[in-house]
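Just one protein chain is left out here, and the rest sit where they should.
Let's look at chain A:
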Amino acid sequence: MNSTLNRQIANALIWALLLTMPYWIGFVGGYTSLASRVVVLALAAMSLNFLLGFTGVLSFGHAAYFGIGAYGVGMTIKYLAPSTPLGILVGMGVAAAAAAIIGTLIVRLRSVYFAMVTIAFGQVFYFIAYRWNAVTGGDDGLSGWRTLPLDFGIGKLDIAGQPLTFYYFVLALFAVAVGIMALLLRSPFGRTLLAIRENERRARFLGIPVEQHIWMSWLISCVFVSLAGTLYALLNNFADPHDLRWDQSGDFVIMAVLGGMRSFWGPLIGAAIFVVLQDYISSQTENWMSFIGLFFVLIVLFFPRGVVGLLRRKAAS
């Protein structure tokens, strides 16, 4: 079978489903804002997976940059200027600066040590958001602001008024971000990341300065996860300190692994399953997380390549 053709069909199918999601999600018991949530968290999980699945580096601190994006957009609109695009840019810019600095401190660490230190740095940001009541709203989160219409000069687009408009606003930014990541992964630079994932020693002795490339991959991954964070806050008109906490980072990892981290779209599938399960089960029981946990363990035990790996095996047989 022709694998390029298969990939093109899968891509077309996924984009078709994403473009029409608000129109069919109702039939499976969802609603438009849930669709937005799926796309936002899918962006976060796919960004994480740029580093995890395609560079081979596990971060357990991505929620920090997600949260910086969320607070960045909220605080900009609340304190600085009434502009949604400016808020997004500020959120991403601050996250990029933080990731660039922390990245230089951690690129020499590997595996568990890298993961642990990313948690530690992430928790620092969590405590700042949690403690700095006067500015961040502390435990209660950052409210008292809301998503503002996009002003194009010739006219305004009210992304906040209609869930449907907001969905397509999110999807457009998702498409740009995911498109950039896909192009990067197919470039010579992207191939050096695969090389590092596959065999760091070999990569180094082919003349690739491994730390420099991991740093860049980390930065790209953090910037796109912060974009997801800004969209998450805009979706909720609210930034929650929990967005920055380590268990939120863990959720991103679960989504990526659940869907399949060796696949580009795997984390999207993982995020969809995660969000839908969360939505259904949390209305039935308080312990929805144990169901997710159980599901996760089963997938990891029996299908280490995630849901997409399972689908591929079915397709091949």
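Side notes on the structure shown:
Convention: contacts are C-beta pairs under 8 Å (C-beta built on N, C-alpha and C of every residue); 3 or more make two chains touch, one makes a residue touch a chain; residues count from 1.
Keep in mind that, in the parts below, contacts and distances are computed from a predicted model.
Considering only "Amino acid/amide ABC transporter ATP-binding protein 1, HAAT family", "Peptidase", "Nitrite reductase small subunit NirD" or "Molybdopterin synthase sulfur carrier subunit", the record for the omitted chain gives "Amino acid/amide ABC transporter ATP-binding protein 1, HAAT family", by its UniProt protein name. When the missing chain is restored to the complex, the residue among A:L194, A:M289 or A:L310 that touches it is A:L194.
Checked against the hidden chain, the listed residues A:G144, A:G179 or A:P209 yield one contact partner: A:P209. When the whole complex is considered, the residue among A:L89, A:L109 or A:L184 that touches the unshown chain is A:L184. By the touch definition given at the top, chain A reaches the unshown chain through residues 183-184, 187-189, 191-192, 194-195, 198-199, 201-210, 213.
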